[in-house]
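Every protein chain but one is kept in place in this view of the complex.
Naming follows writing order (A, B, C, D and E), and every chain is counted from residue 1.
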Amino acid sequence: MSALPITHDPLAQWRQHSEPWYLPVGDEVASFEAAYALRLPVLLKGPTGCGKTRFVEHMAWRLRRPLVTVSCHEDLTAGDLVGRWLLDAEGTRWHDGPLTLAARHGAICYLDEIVEARPDTTVVMHPLTDSRRVLPLEKRNELLHAHPDFQLVVSYNPGYQGMHKQLKPSTRQRFTALEFGYPAPDAEARIVAHEAGVEPALAAQLVALAQRTRRLAGEGLDEGASTRMLVHAAGLVRGGVAPRAACLQAVVLPLTDDPELIEALRAAVEASFA
Amino acid sequence: MSALPITHDPLAQWRQHSEPWYLPVGDEVASFEAAYALRLPVLLKGPTGCGKTRFVEHMAWRLRRPLVTVSCHEDLTAGDLVGRWLLDAEGTRWHDGPLTLAARHGAICYLDEIVEARPDTTVVMHPLTDSRRVLPLEKRNELLHAHPDFQLVVSYNPGYQGMHKQLKPSTRQRFTALEFGYPAPDAEARIVAHEAGVEPALAAQLVALAQRTRRLAGEGLDEGASTRMLVHAAGLVRGGVAPRAACLQAVVLPLTDDPELIEALRAAVEASFA
Amino acid sequence: MSALPITHDPLAQWRQHSEPWYLPVGDEVASFEAAYALRLPVLLKGPTGCGKTRFVEHMAWRLRRPLVTVSCHEDLTAGDLVGRWLLDAEGTRWHDGPLTLAARHGAICYLDEIVEARPDTTVVMHPLTDSRRVLPLEKRNELLHAHPDFQLVVSYNPGYQGMHKQLKPSTRQRFTALEFGYPAPDAEARIVAHEAGVEPALAAQLVALAQRTRRLAGEGLDEGASTRMLVHAAGLVRGGVAPRAACLQAVVLPLTDDPELIEALRAAVEASFA
Amino acid sequence: MSALPITHDPLAQWRQHSEPWYLPVGDEVASFEAAYALRLPVLLKGPTGCGKTRFVEHMAWRLRRPLVTVSCHEDLTAGDLVGRWLLDAEGTRWHDGPLTLAARHGAICYLDEIVEARPDTTVVMHPLTDSRRVLPLEKRNELLHAHPDFQLVVSYNPGYQGMHKQLKPSTRQRFTALEFGYPAPDAEARIVAHEAGVEPALAAQLVALAQRTRRLAGEGLDEGASTRMLVHAAGLVRGGVAPRAACLQAVVLPLTDDPELIEALRAAVEASFA
Amino acid sequence: MSALPITHDPLAQWRQHSEPWYLPVGDEVASFEAAYALRLPVLLKGPTGCGKTRFVEHMAWRLRRPLVTVSCHEDLTAGDLVGRWLLDAEGTRWHDGPLTLAARHGAICYLDEIVEARPDTTVVMHPLTDSRRVLPLEKRNELLHAHPDFQLVVSYNPGYQGMHKQLKPSTRQRFTALEFGYPAPDAEARIVAHEAGVEPALAAQLVALAQRTRRLAGEGLDEGASTRMLVHAAGLVRGGVAPRAACLQAVVLPLTDDPELIEALRAAVEASFA
Partner (left out) sequence: MSALPITHDPLAQWRQHSEPWYLPVGDEVASFEAAYALRLPVLLKGPTGCGKTRFVEHMAWRLRRPLVTVSCHEDLTAGDLVGRWLLDAEGTRWHDGPLTLAARHGAICYLDEIVEARPDTTVVMHPLTDSRRVLPLEKRNELLHAHPDFQLVVSYNPGYQGMHKQLKPSTRQRFTALEFGYPAPDAEARIVAHEAGVEPALAAQLVALAQRTRRLAGEGLDEGASTRMLVHAAGLVRGGVAPRAACLQAVVLPLTDDPELIEALRAAVEASFA
C-alpha cells in the first residue's frame, strides 16, 4: 500500500469482466449507439434508482469500452477531475484525474449527478464536448487531445421539487439527451424478479406498491419508490422477512420521516399485500 | 508515538472483546440480520440517547464483525473518510480513512448522525451502497471492491423541530431503515437499573420523570430526557446525591437554559419523587 | 508522465495545423483585424453555440498566431492564469500560467465566458489591456512586458435572463467589442450542411426548427437551439436515426426539463418535419 | 526554541503547584465530586466573570488532577483539539492536541465557552462522553481509550440576549450540569476583599454598585458587572485611584459604549459611593 | 525561468525610461508635489479611464522615483502585498511583496482601485501612512522603517451607483485626496489627437460623442465613454475603419448590453457624425 500502483493497461481496473444485465425499455440502446458513433456527449435524465447507472455499464460493455465513473458532489473540484501534482520520494509527479485518464486512454467517462458538482467541474469539460475534443491541463502546460474512443456521459434527476441547481444552457447545449422513467409494470416486475431471484407474483405485488407510492410524489414525498427499493424488499422476503415488514424496512421508512406520510405508505403496503 | 502503528490485523483496534449489553425492544435484531445477510445498507432513525449506538455495537458483536464508528460533522470531508497521501520520511504514503479501512478489510462501518455531514461525505458512499459495492479512490487511481463482509450503517435523529438538514432521496433510497423510539417503561427501567446498578424502584421513578419531560418536547423543549440521562441520574444517586439534586444535575439543567422550562421540569421532578 | 514537457517552441501545442472552417456573417473579420493591428483587446458577445469560439480559431489562423484558450469558471484564480511556483526535485521552479505564456511568447489569449470568472481573474488583465501592456508577476518580482504579437480576446453571453454576473465598467471600457447572433437562415443551413455532411434540404428543415425554438426564448426557455445543436441532430440523422427522434435527442431534451416546454418543442419538431 | 519540548511527565505544565482560592456558594463542590466519581462529563453554566474557571481550577486541585484548558472559538478545529501530523527534520511526527493529551494521560480537560466552537469541535468529543470513553484518531488509525482519570468539563454563558449559538440536544444530553450565578452579597464582598487586598467596607460598596448594574442587564446592557470587575476596581483604589474614577475605569467604561447607559452607570456609582 | 531574478537595483524593472505624456487639467501636479514633499499618502478619485494611472506615471517620472503598481482585487491578500516565505533549494527564503519592496527601497507604490481589495489589504498600510512610517513584517519579526523616498498612492472610482464597497473612515483620514474628472472638451480632443495620431476634427467629433454618452450615465448606463475609448475609436478610424463602425466597436458595444441603450448610443453616434 506504499506506492501508486503501476499498470501496463492504465484502464485495467475500469474494464468490466461480465455483462451487466439490463432490460431495455425503449430505443435507448440504439440512441446511445448513434451518439457514440459521432462521439457526441450524452446526458441521461431520470428519477433515482431507475437504472441510469446500470444502463451506462451495459452500454460500455456493448461498446467494449472501459467505464470510469465519478459521483459528483459540491466538494469535487476541477483538480479532482483533471489531476494534480503529487509530491513523491523523487520529487513531484503528475497524477491524471479520472476525466483525464478516460480522455487520454479512451474510456467512457460517466459523471453521475452532474448538477451536484460545482460550476468549475462543469466548465472544465466544455472543450472536450465540442468539435475541439481537447482538455487543457493548464497546470502542466499540456493540451490533451482526447483519444478517438473517449466519450463523456453525464446524468441527473430533473424531478426534485424546488431544486435550485441547474445546468447552464451553455453546458446543456453541448449534449444529446435521453430520458428515463420507471419501466412499465411488466418490465419492472421482470427486473425485480431477476435481480432478487423471487417469484413473479411477489415482484408484481411490489411493483403495485411502487406505483401507489409514486402517486404520492409531489404530495409531500420527494420521489416514489425506486426499482432498487423493490429489489431490496424482495431480497428481504427471500431471506425470510414477512412481506409487510420487508416493505416497511426497505420502502416505507427509507422514503420519509413524516408521520402522516408513513401512515399513507403503510396503507399502500396493506393494499398491495391484501 | 513517532510513527503510524503497524499491525498484522488492520482492524484489531475495532474488534470488541466483550458483549455489549442490549435489551431488544422489538424485532430489530432479526431485521438487521436479514439486511446484513444481503449486505444491504441500514439506516437507523431515532431520538438522542435511545440506544442506536449500543444496538450497532451489539449487532457487530453478534455478527462477529469489527465496528468502525465515525461521528459525522460539518467539517468531515470525503478525504477524511476515504483516505489521503501523507508525507513520510521515505516520501508520500497512502493512509486509508475509516470507510476505506472497513470496506477493504470487512468491518461494519457506522456513520453516526449522518445528516450532520456535508454532501460530499454522503455521496462518496453511493457506489458502495448499490450492486457495484465499489469505492473509487480517485487520488490513487484505485477502484476498491468492498470485502464480502463489509456493511454500511448510518443513523440520524429525525425529530428536531425545524431541522433543515436532510438526506437527499438519491441517498435515502439506497438504504433499508429501522426506527427506534424510547423503550417501553418496563424495559427502560430494566435498562436503567442494569446500567447504573440501582434498585428497580428508583429506576421506575426516573422513567416516570422521563415520560413527563417527553410530553414537553415540542413545547419549547427540543427533546425529552434520554435513557442515558436517567442512567446518569441513577448513578449520582448511587454515589450519594439526593434524588432530586441528582435529577436537577443530570436531567433538568442539561435539558434547557430557559427559566420557565426549568421550572416546569423541576415540578416534574417533584411529582416523580413525591 | 513524470516531468513537465520541455519544448523549444513553448507555444507549439497551441498552433493550429489546418484552417478552421468559418463562414463570415458580416464584417467581423475586418473589424477584428483592425483591432489586432492596434493590439486592442476584443470582447465577443453572443448566444451559446453561435460560433464565437470557431471565429477566434479562424482569426488566429488568419493572423498566423497560436491560440491559448481558457474556459473561465468561478474557481479559476489569478494564480491559475498567471502562474505559480512548483516544487521540483531540484527545488522550486516557476510555471507560467496560460495568460503569461501567451503574453510572454506572443499568442492570442482567449478567455471564454469571462463573466463566469471571479473578479481577480478579471482585474489581473487590466495592466495588459491599456497602453502599458505589462503583466506584473508579483510572486516572482517580474514586470513582464507583453510580446508585440500578443492580443487578449474575451467572450460572454449577454442574453441570460436575470443574469447577475457582469463585467465592471472599468473592465469593459478597456475592450473593443463585436456582437454575434445566429447566422441568417441560408448561412446557418450552409454551416449545418458543411459541418455534419448532410443535404441542404435537411439542414433547412433543422434551421426552421431552430427558429421556432428561438421564439420561445424568454418564455420559459433560457435560449433557443444553437447552431451546434442542429449539427448534432443532422449528424444523428446521417447516422441512421429518424429525423424526429434525432431532434428529440439533440434539440428538445437538452433544451429543457419542463414538461410543458417539451410539449411545445415537440410540436415545433412536428411542424418542421411535417 | 528550535524543537518541541521533551518531558518525562507529559502533563507537567498543566499541574497546579498551589491551591487556587475558591469560596463555595452552594453544594457545587460535592456535585462535581459525585460526577467525577462516575467520570460523567460536566457542563458549567453561568454569567461572565462569576468564577467558573476558578472553580474548575479549584476542583482539579482538590482531585489532584492536571487541568488542560482550551478557550473555544470559531476557528478552533477538531484537528486543533485532537492533534495532527507535523513535518520534522526526521519526517512526520504525530502531535497530540490538548484533548488527546488529557484523554491519554488522565487530566481534566476544560473547554471554556464551548458554544463558541464550531460543530465539529463539539462532535469530536461525543465518543468520549458516553460509556465508550474512546477518542478515534482517524488520522493515525488509533482508537484511544481514555485514561481512567480523564474527565471532560465544558462551560458557557446562557444569558446573552438573542444568542443564536446553542449546543445540540445530542451534545447536551451527554452532560451533567451545574448552574452558577453571582455570589450572595456577603460572599462576593469577601471574594473582592480577598482577591484585591482591600477593606471590607470598600468591597461592600463595590458589591452594591455591581448589584445596581445587574438590574440594568437586559435593559440595553448585555450583562451586569462581574465579580472580576469589582476586583479590578478595588485594585485601582488600593493603587491610589479615587473610588469613583476607579469605578469609571474598571466598571462603567468597559461595560458599554452607549452614552445613555454610561450616564445611568455613572449615577449608580454616585449612589454607591454617596 | 528556473530561479528568481537577481538584480543589483531591486527596483530596476519599475523605473520608467521615457516621460509619460500627460496634459494637466488643473493644479493636480503642484498638489501632488506638495503632498510628496511631506510624504503624505495621496488618494486619487475619478471615473474609469480618465487618466489617473497616467497621472501617477507622470508624477513618478517628474519626481524621479520608480513606480510599483498593484491592481487591487478581492483575492489580493495582505501576504501578496507584504511578502512571504518561499521554499527554495536551500530552504526557505523571504520574498518581499510589492508594497514592502517599494517601502524598503524608496519607490512610489500605487494601489489601483483600492476599494476592490479586502479589508486586510487596507489595514496593512495603516502604520505606513501615519507619522510612524513603518511596516511590521510579523512573519519575519521585522519592523521595516520606510525608505525616506517612499510614498503611497491609491485610487478608486466613487461614481458607481449603488456601490457597497467603501473605504473605512480610519483609512480615508490618513490620505490627502485629489479629484479627477473628464478633461475639458478642448483638452480631451488634444489628448485623443495626440494619443491616436489623428486630426483635431475627428478628435473633436469623438469628444462630442463622449459628452452625449456621459449625459446617459445614471440613466441605465453605469458610466459614459472614457477618454481611453475615444483613443480606441480614433485608432480604428486611422486604421481604415469607417467612423460610425469604429464608434460602434470601440464605444457603443463595450458600454452596454441593453438593447434600448444601444439604440440611444447609436443615435448619439449619428448625431456626432452627421
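Here, contacts are C-beta pairs under 8 Å (C-beta built on N, C-alpha and C of every residue); 3 or more make two chains touch, one makes a residue touch a chain.
Being a predicted model, the structure only gives us computed values, none of them experimental.
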Neighbouring displayed chains - absent chain, whole complex: D, E
Candidates E:His126, E:His194 or E:Arg215 - the one touching the absent chain: E:His126
Absent-chain contact - pick from D:Leu86, D:Ala184 or D:Ala201: D:Leu86
Identified contact with the non-displayed chain, of E:Arg15, E:Arg118 or E:Arg214: E:Arg118
Residues belonging to subunit D that touch the chain removed from view: 1-2, 4-5, 10, 13-14, 48-49, 53-54, 69-76, 80, 86-90, 95-98, 101, 112-113, 116, 157, 160, 195, 222-223, 225-226, 228-229, 232, 235-236, 239-241, 245-246, 249-250, 253-255, 257
Footprint left on subunit E by the chain that the document does not show: 27, 30-31, 34-35, 37-38, 40, 43, 45, 77-78, 85, 87, 90-94, 96, 118-120, 122-124, 126-127, 130-132, 136, 138-143, 158, 169-170, 172-179
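Everything below uses one rule, namely that only the chains that are shown with their structure count from here on.
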Geometric centre distance via CA averages, subunit E-subunit A, whole Å: 51
Inter-centroid spacing, subunit D versus subunit C (mean Cα positions, whole Å): 60
Subunit E: positions in contact with at least two other chains: none
Chain contact topology (line, ring, star, complete or other): line
Each pair of chains that touches, named by its two labels: A-B, A-C, B-D, C-E
